[in-house]
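Below: one structure, written as structure tokens.
A single protein chain has been removed from this complex, and every other one stays in its place.
Note that the chains take the letters A and B in the order they are written out, and that residue 1 is the start of every chain.
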Amino acid sequence: MAATAIAVVRLRGLLAVIMLSGIYSLISAALLTTLDAVDVAMTEAAVGAGITTVLLLGTLTLTGADEARPSRPHRRLLPLAVVMVTGAFLVYGTLDMPDFGAADAPIHRHVAPRYIHETATEVGVPNIVTAVLAGYRGYDTMGETTVVFTAALGVLLLLGVERPRRRRKRGDEGKDS
Amino acid sequence: MIVENLFNYWIVIVLMMTGFYTVVSRGNLIKKIVGLNIFQTSVFVLFISMGKIIGGTAPILVQGDTHGDVVYSNPLPSVLILTAIVVGVATTALGLALVVRIRELYGSVEEEEIHGMDEEEAL
Partner (left out) sequence: MKRNPIVREIGDFMLPAILMFALYVQFHGDYSPGGGFQAGVIFAAGIIVYSLIHGLERTQRILPPAAVRAGASIGLLVYAGVGFACLFLGGRFLDYNALLPHPEGPNNPHGQELGIFLVELGVGITVAAVMITIFYAFAGRRDDP
């Protein structure tokens, strides 16, 4: 995955960059499966390698450019420094974290055992993630569906519903008023 | 501060920083959005790896588990990340729609050229 990410940074051909980002999503979906998050892996594979890649390719068709050569090469040093400092802070933050995969970490102690134990009697649905998403935390999922709807609204406002003028000779299908 | 226990987190932090670097340092707008996606995906992996229990299984109740012997990995990060993935694709779609409009308006998707055109107009 690191090789893919570094290649995305370095390559200038945008088609290759988009394909690599799809590969990155797919590899991360496999990694998520080994981390026992199967719902997330399925969603990440479908969304990352499917929808995002299609939209990026659509944008590339409409803009059609490769990345330009950087005009001032020494401009790269400041972002690199910022990134290194941020990374150092994050690593410093992980030093306080419990070991990877420990069963007695605080995150597993409070609400999660209740969801795991009570799902069978209260909800009756074996998939705990669905039970939590649509049952225990259904209100948040409603908000999230609204966010998705808002994204569609935003894209429609930006890109419009009607075809450009020169298509009018084909009839009015697709034009909406 | 034992390295092999925290190693997973550090690798993911390296991935995150690569995505972050792409967003900050490259001028091409589409590449920035790809970098943002890489950043987001790495954050998801970091979050989920915090919820993993070694020896546990996926959080789907196993048939016939009457005594509560089966150890499940934490379902809560999965729930949060599902929402985050969908919000991420919404952000990407809106960002790409903006890039298309910028291209139509300015004729370019390079950040430096766009700034140059704005400064020319301001004069």
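General remarks:
Definition applied: contacts are C-beta pairs under 8 Å (C-beta built on N, C-alpha and C of every residue); 3 or more make two chains touch, one makes a residue touch a chain.
Everything numeric in this text was worked out from a predicted model, so none of it was measured.
Taking the complete complex into account, the chain left out of view touches A, B. Only one of A:T4, A:S21 or A:T59 touches the chain withheld from this view, namely A:T59. Check A:G50, A:P79 or A:P98 against the missing chain and you find that the one touching it is A:G50.
The missing chain lies against chain B, touching residues 58, 60, 82, 85-86, 93, 96-97, 100, 104. As for the chain not pictured, it touches chain A at residues 38-39, 41-43, 46-47, 50-51, 54-55, 58-59, 62, 64, 121-127, 129-131, 133-135, 138-139, 141-142, 145-146, 148-149, 151-152, 155-156, 159-161, 163-164, 166-167, 173-174, 176.
Going forward, only the chains that are shown with their structure count from here on.
Look at where the CA atoms of chain A average out and do the same for chain B: the two points lie 5 Å apart. Residue ranges of chain A in contact with chain B, taken from their complex: 1-2, 5-6, 8-9, 14, 17-18, 21, 24-25, 28, 31-32, 35-40, 43-44, 47-48, 51-52, 55-56, 58-60, 62-63, 65, 67-68, 70-71, 75-76, 79-80, 82-84, 86-87, 90-91, 94-95, 97, 99-103, 105, 107-108, 111-112, 115-117, 119-120, 126-129, 132-133, 137, 140-141, 144, 147-148, 150-151, 154-155, 158-159. Contacts from chain B toward chain A in the complex involve residues 1-2, 5-11, 13-22, 24-28, 30-31, 33-35, 37-38, 41-42, 44-45, 48-61, 63, 68, 71-79, 81-83, 85-94, 96-101, 103, 108-110, 112-113.
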